[in-house]
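Read the structure below first, then the notes.
What follows is subunit A.
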Amino acid sequence: MSEANALNLLLFLPVIGGALLLLLPERRPDLVRGLSMLVLTAQLALAAWLYVQFEAGVSGLQFETRVPWIATWGVHYHIGLDGLNLLLVLLTAFLGPLVVAGAFTSITRDVKLFHGMVLFLQFTMLGTFLAQDLFLFYVFWEAMLIPMFLIIGIWGGERRIYATLKFFLYTAFGSILMLAAVVYLAFTVLSQDGSPSFAIADLHLLELAVPVQVLLLTGFALSFAIKVPMVPLHTWLPDAHVEAPTAGSVILAGVLLKMGTYGFLKLGFPLFPDAAQLATPLIMTLAVVSILYGAGLALVQDDIKKIIAYSSVSHLGYVMLGLVSYNLLGVQGAVIQMVSHGLVAGGLFLMVGMIYERCHSRDLAAYGGLAKLLPVYSVFFMLLTLAAIGLPTTSGFTGEFLVLLGAFDAAWPLFEQGRTYPLALASAAVLGIVLGALYMLRLVRRLLFGDARVPEAGGAELRDLNLREMSILAALVAAIFYIGLFPNDFLQKTEQAVIEYQERVLPARVEEGGP
Partner candidate 1 sequence: MMAEGLLLAALPEHLLLLGILTLLVIDLVSSRARDPFLPALLTVLLAAAAAGWLAWAGHVAAPFPGHFSVGPQAFTAKAVLLVLTVPVLLLGREERLDSRFAMLLLASLYGAFLMLSADSLIMLFFGIEVLSLPLYALVVLAYRRPQSAEAAMKYLVLGGVGTAILLMGISLTLGATGGLGVDDFQQALAGDDFMSRGAVVLVVVAFMLKAAIVPFHTWAPDAYEAATIPVTAFMATIVKAAVLLALVRLFGGAEAGPALVAVLVVLPLLSIVWGNLAAMRQPGFRRLIAYSSIAHAGYLFLVLLGAPEGRFETVTFYVIVYGLTNVLALACLPAGQDWLRDRLVGLKGLYHRDPRAAILIAVAMLSLAGIPPFPGFVAKFLVFRTVMEAGFVAVAVVGLIASYLGIYLYLRVIQYMFMTPSPAHPATRPTGGFAATAGVLAFMAVLVAGVFPGWILGWL
Partner candidate 2 sequence: MDNTHLLLAVSGTLFTLGLVGVIVRRNLLVMLMFLELMLNGVLLSLAVFTQLLGVEAGAVLMLLVFTVAAAEIAIAVPILLLLVRAGHTLDPGAYGGLKG
């Protein structure tokens, strides 16, 4: 079972790193940065190795470890890789070193605490993805808020305290309702031998009455919807992004937002299939509304970070649409879109951070014609914009195309049965690609083109990207185009888990004489 320990090592590497960090003297920030970079790069290497070792098409968990943690309740330290969390784990590990590298120059105060928090955040995020035990999932799910709260709160902008409190309390409220559902499940779920169990596998065998399912799903769905964020529950995102330091924004956009969608994929719909069926129209509507609402708001912002924040709302609307289509294409597209958004939004935030470091302003009106002043920066910015728009050959297109195709493919048979609503929604979602191009190209035109203008703080010595920054962005762009051109390998590895997800959610519909 040696490889199982590999996964444990992957999970606990940041904790070990954090412990070592304590030993380093506060006066030597370069050592601290070096160590955390080392730890996260090692983690990336391990994650890549695990990804390669992961066999496609094999159902059930791989690299599984199950050890009793709180015996009396039947809670186990149970982690494992399956198709659903494989890509997200790889994404988290991939973004880790980039975030730290991106923060070399921007974080100068309390460097040790910052890197400690980044490592702790990495640990909790990976824990949430890997957890196969409901209680363990919840512990990691809420523990994730603490480092993020501190990162935004300590190194953020002027209104950081308002932003970080709003972020924490917003997400915590969702989690409280989820906790109520988890507590209820705590004593209703029985494993084979009758003792109470939290294993998600046991949860799947659960037969609950529909009204109970609806209540529980509401608890879970609210918490996940806040995290996604879906439209009515999204107002924490712009504030959190605007006030967070670059590294915070990248992690927030890159990984934290995927928690919500992963939650739906792993726990939300499969646990309560009947309730999921009932909720599908609502969630599908909210998903499409998120796409259009996010695109609309991104168009009228003047703060660059807010534009990208609202674009995240729009992009994750696609993911939700894919998940709710319960169509193999749609869900696979959703998984790819999650990874793609992580890379694209992460990259864009890194770039905003780079320009903020140089010119200390995020106001779009203060900028212009950067293509003349910073050519290399502009090329990378254009490439990332293309991915954000979902131009073919980029990962954005792969995600959006499969999601829209899946949504349409799922909606068409219903249309033939006379229910036109899903088809209307799927078509409205396609409109999203136009709106997406609208706000992104407006941002590019105002930032890169037109007469060269830089906020007075920029000063004369405006130098283009240095090697470190270029290598970060090059890694991201390479990944984006790799997923854009050769997504098949990723799709094969996640297919089996997605099929199981579909079987768990769809049988309910088959009984009603579905397609």
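Note that in this section contacts are C-beta pairs under 8 Å (C-beta built on N, C-alpha and C of every residue); 3 or more make two chains touch, one makes a residue touch a chain; residues count from 1.
A word on the picks: all candidates are chains of the complex that A comes from, given by their letters.
All of these numbers come straight from a predicted model, not from anything done at the bench.
Participant: By the touch definition at the top, subunit A has one partner among 1 or 2 in this complex. Which number?
Facilitator: Contact with subunit A is made by candidate 1.
Participant: Contact residues on subunit A for candidate 1 in the complex?
Facilitator: Those residues of subunit A that touch candidate 1 are 68-73, 75, 110, 113, 135, 138-143, 145-146, 149-150, 153-154, 160-161, 164-165, 168-169, 172-173, 176-177, 179-180, 183-184, 186-187.
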